[in-house]
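Shown here: the complex without one of its protein chains, the others still in place.
And then subunit A:
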Amino acid sequence: MSVTGDGGWYPLMLSADLEPGTAAGSTMLGRDLAVWRDGLGQAHVWDDRCPHRGMRLSLGFVREGALACLYHGWRFGADGRCVHIPAHPDLSPPGTIRAAPLRVAECWGLIWAAATDESGTLPEDDPALAAVPWVPVRSLRIEAPWQGVAGAIGLPEGELAAVLDRDVDGRVLAALLPVGEGACMLHLLAAEPAEVARLHDLADWGQDVRARAEERAGQVFLSGAVA
């Protein structure tokens, strides 16, 4: 598949994890993003910073097809332009006040964002994954460098997503979001038809991948009694 790590498309989250009318945060190679879905179902990805006071837009809420900042309620429409300022309800906000949208694609049960305007092949154009519907299983945060996780699960060199056929029964779509130098999000989906027991197995496999990757990275998270 043609999705590459450098200057390409990044798998932010499972489509199922962004309900209509909600906003969420994501981080792509250290770049904080606000991801939100309008009432029509369209996903939007912006830099996670309100043009007004720098508040994180991912903490905001969706009202009337716009993302509202939690701080002062400024609302930004699908194109990023400010459409409403509650403190000045009669003002038509100038077009220069706008959030910073990134290119977005949604396919195979994942929401993708492009790191630059010149990113290559759109994820939709990739034939390798289009053949079968994908059932979302879960995403896991892994406190380990993404390259190590990619190698451990068998992603081809330089790829952030691929169909795997190993360790678990049936075909698995694994997608990896590099959050930063030492952390990533692993998204797992199963090819239809997928029985519930298999989905549980796949979720468990993800936890196993997480535990082994973090152990290699010297990051161990053990629950227990603390003082």
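The rule is short, and it goes like this: a contact is a pair of C-beta atoms (placed from the backbone, for glycine too) under 8 Å apart; a residue touches a chain by one contact, two chains touch by 3 or more; residues count from 1.
Definition applied: contacts and distances are computed from a predicted model.
Entry comment: the absent subunit's protein name, as recorded by UniProt, is "Glutathione S-transferase", drawn from "Thiosulfate oxidation carrier complex protein SoxZ", "ABC transporter ATP-binding protein", "Transcriptional regulator" or "Glutathione S-transferase". From the set A:Leu40, A:Ala131 or A:Leu222, the residue in touch with the chain omitted from the display is A:Leu222, counting the whole complex. Within the full complex, the residue among A:Leu70, A:Ile85 or A:Ala217 touching the omitted chain is A:Leu70. Across A:Asp17, A:Asp47, A:Glu106 or A:Asp126, the residue that sits in touch with the chain not pictured is A:Asp17. Remark: the omitted chain is touched by one listed residue; of A:Leu40, A:Ala87, A:Ala131 or A:Val196 this is A:Val196.
Residue-wise, the contact with the chain that is not shown comes from A:Met185, picked out of A:Cys82, A:Leu129, A:Met185 or A:Val209. Where subunit A meets the chain that is not shown, the touching residues are 13-14, 17, 19, 22, 24-27, 58-59, 61, 70, 137-139, 141, 185, 196, 199-200, 203, 207, 220-226.
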